[in-house]
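Heads up, the thing below is written out as structure tokens.
What you see is the complex with one protein chain gone and the rest in place.
Let's look at chain A:
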Amino acid sequence: MNPEEQKLASLAFSDFINKKYSLCLQHLTLLVSIKPNNLKILHNRIVAELYVNKNLDLFQKSLTNLCNQGRIDLFENETPDDVDHCIIYYNQAVIYYNQKQYEKALNLLNKIFSLIQPMEEWLAQKVCYLLIELCLLCKQADKGISNISYIENQFLPYKLMDETSNTPDSILVKRNSPSFKLNLLHYKARCLLHTRSYANCRKILDYIFSLGSQTFSTIMMKAQLSLLNMQYEDALNEIILIQEDVDNFVKLGDEKILIYFNNIATIYYYMRKPHLSSFFFNKAYGVYSFPKFKKMPKEVNFGKPVVFQPATFLQVMYNKGTALLFTMKPIEAFDCFTEAVQGMHKAPLIWLRLAECCIMAYKKDNEGLFNFIQNRKLLVNESVGSGLQKKIVLNSKLYKDSAFSSDPQSFAVPVPTLEFATICLRNSYVLLPPGSNSKLKQAVLAACSYVHLTIGDPLKAHKYAAMLYADATCHVYKYLGKLYLAESLVLLNKFQEAIDVLNPSQFNECDPSQEVQKHDWFPKSQLSSQAVLYYNLAAVLTMNGEIEKASDLLKHIWVLKGSRNEVPVHIIALALYIELILGDYEIARTIIRQNCPQVCLLNK
């Protein structure tokens, strides 16, 4: 190029740097008219065009044309012959990155990665950043780490950023990214976090903090690291720093604020503070309804990753649903999950969560069962009739625990019913990784058994309960498997098998009381869970006509209970029943008199 042309090129570049893209385009168009075959000029012109019209599709077309013109085949399996072509590879990768075609972008960048050394430094750095970003996005964090080592090996020995140099490259580098080394460290920390090298990750983060170079993103990483190490208090203390600086918090921008609220809510969730958690998820969700995001321009942001993507919205919805579920708000949680499932329908857990909402909407929990003193007055409903003809009415609803439906409505409609739960659980079960016997699988089987028992499908209930009983490794699921399996066997007329399953001598193998200490689940105490097991056995024995054994078992529970009251009142109801079929109304009346003071018994 002659000095005239050189001047035009410099002008265009300085326009570009100063974001005067139209002017830049004018200069380049002029330059093209002088030198119509210069690939670099043509390339820069289409880049300038992109920055003017922000049309990524058009840019893709122009870039393809440029490649054809320059006989550059980006999809050859080799690295480009001419290191000057690397920028075209890079820009194509940026297009793919924007289109979320991360694998494709990564393949392309891998081809030019070996050329980062001869590449101009500013470009080499961009290539490195995007390459590692893509490794993270493609879940190849270990590859990311080895790439970073390679980059360090290539660049860092001569202290890229520390030396003053007056070459034009370095000026550019200094202007665009003040610290290549630091950015690499940030990336390294992220990669190590993703590969679960927590100790190494912490070292790097500590180093970054010691340099005073922490950013929002590294503070988040540190909190995440503590979270992953289950140091929830630490995580909270680390993350809350961000909000303490109130003035700057407001200036963070909505994307970071969204991230902050979501993440602090996550920490609270693990600290088992679901109400606080759901409060902050609500705030995170609220960020979406900020007016400006409703009016977000449709233009392509060519290169800037947007947190406000539909997928992120669904993730926040999912989190919020989980927190709501744990605050016992199944209907609200259900709405969140039905929204979130649209983007996460391949995750078995979200289907289980939906089913859990349905179950909770049907029956909140078991807690009510285990208050003997409160419940005993429920044994009797009322009385009917008058004079000597007066009758005491026993409460048969004490047992009511079924939701048989004859509703012709399709089960597939997402409403929080147990019928819909069967579909959710079916999905969840099918999506579980084959052959696994995870806690998740046990939870799914337990829910399947419960739901099918409750809607009156003992065959399916039996199928799932048998699997659960056979494979459960968690005590609580073994325990539930026992109960569900026995109940399904009873419904299938297999009393003896049910009696065998409920064998009380094996209680220690399935005592759930240890496991459920941290959970909001009842029965909590060993006495309570044992009482349920014994009671159910007594009920089956009664149905099977083994009245005497049943009576003995009830007495045994009564002895175990002592003065503690966390046992179901059903044991009295069953004792009453036994007296009634034995024809002993007098004892029955005595039991009622003892337990139900509201029934005023005139006689005696």
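Throughout what follows, a contact is a pair of C-beta atoms (placed from the backbone, for glycine too) under 8 Å apart; a residue touches a chain by one contact, two chains touch by 3 or more; residues count from 1.
One rule holds for everything that comes next: contacts and distances are computed from a predicted model.
The chain absent from the displayed complex carries the UniProt protein name "CCR4-NOT transcription complex subunit 11", chosen from "Eukaryotic translation initiation factor 3 subunit I", "CCR4-NOT transcription complex subunit 11", "Transporter" or "Large ribosomal subunit protein mL43". In the complete complex, the hidden chain is touched by one of A:Phe279, A:Phe507 or A:Trp521, namely A:Trp521.
In the complete assembly, the contact with the undisplayed chain comes from A:Gln315, out of A:Gln315, A:Asn371 or A:Asn437. The residue from A:Ile145, A:Leu236, A:Ala486 or A:Leu527 that touches the chain not shown here is A:Ala486.
Screening A:Leu74, A:Met543 or A:Leu560 against the full complex identifies A:Met543 as the residue touching the chain left out.
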